[in-house]
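Left out: one protein chain. Kept in place: all the others.
Let's look at subunit A:
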Amino acid sequence: MAIPDENIHPIATGNAAKTVAEHQAKQDLVFYSGWFCPFNQRVWVSLEEKGIPYQYKEVNPYKKEKHFLDINPKGLVPAIEYQGRALYESLVLCEYLEEAYPNHEPRLLPVDPFERAHAQSTEQQDAARQELYDAQRKLAQQVKGPYFTGKEFGLVDVANAPWVAREYILAEHRGYDGTQVGNGWSEYAERLATRESIIKTTSDEDKLQVIYDRYLRDEAQSEVAKALRAGRPLP
């Protein structure tokens, strides 16, 4: 029987479609992307923020191309191909982009080694609503403003932005109420949500909704969904 998740809208839409159109030309760096995936959006946002030249290739998670699997056997997105070799893991990729393109601004990680290590250890995972509010409150407390480390948009903002962009789904379906968080969270979230690189990598809501409906009904069959159900670490 065909996996229902296979029926994903195959391509990016809305603003993201235009961004895809702008990245068709062959480049040294190929970005293998799943348009709907929040982990994927972290890397996409980093690429857009830093203006790194990339060729965009859509990967259907249930129909992966041979070349993609040849260089990236785990077959997960996001992934990057550079000179025939692949890298994956969203935060590893974000950090790679930082190091490989040091002259592309903005820097998303502090240059100072201590600050850099501190930024890399501050990640927020999804949690139950109160845990989520607690987590967001703690995060918001550490936001120096306007962004996490202060004036400059950085990697912690990139890491959190895709989830902020999906908060409306929690609001509509899980009673999430951003005003309950306090500590300046709503304002911080608003700044992330309106960041140009987030807008440019977001597809139409109705297409995203099809995917998240499956998560809301706990019917999703992605590796992430299975891991969440089993209480395993995310792939």
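What to note about this one:
The working rule: a contact is a pair of C-beta atoms (placed from the backbone, for glycine too) under 8 Å apart; a residue touches a chain by one contact, two chains touch by 3 or more; residues count from 1.
Assume contacts and distances are computed from a predicted model.
Protein name for the hidden chain, per its UniProt entry and selected from "glutathione transferase", "Cis-aconitate decarboxylase", "Fibroblast growth factor (acidic) intracellular binding protein a" or "Integrator complex subunit 11": "glutathione transferase". Touching the missing chain, out of A:K18, A:K74, A:K151 or A:R232, is residue A:K18. Contact between subunit A and the absent chain runs through residues 10-14, 17-18, 20-22, 24-26, 55, 57-58, 60, 63.
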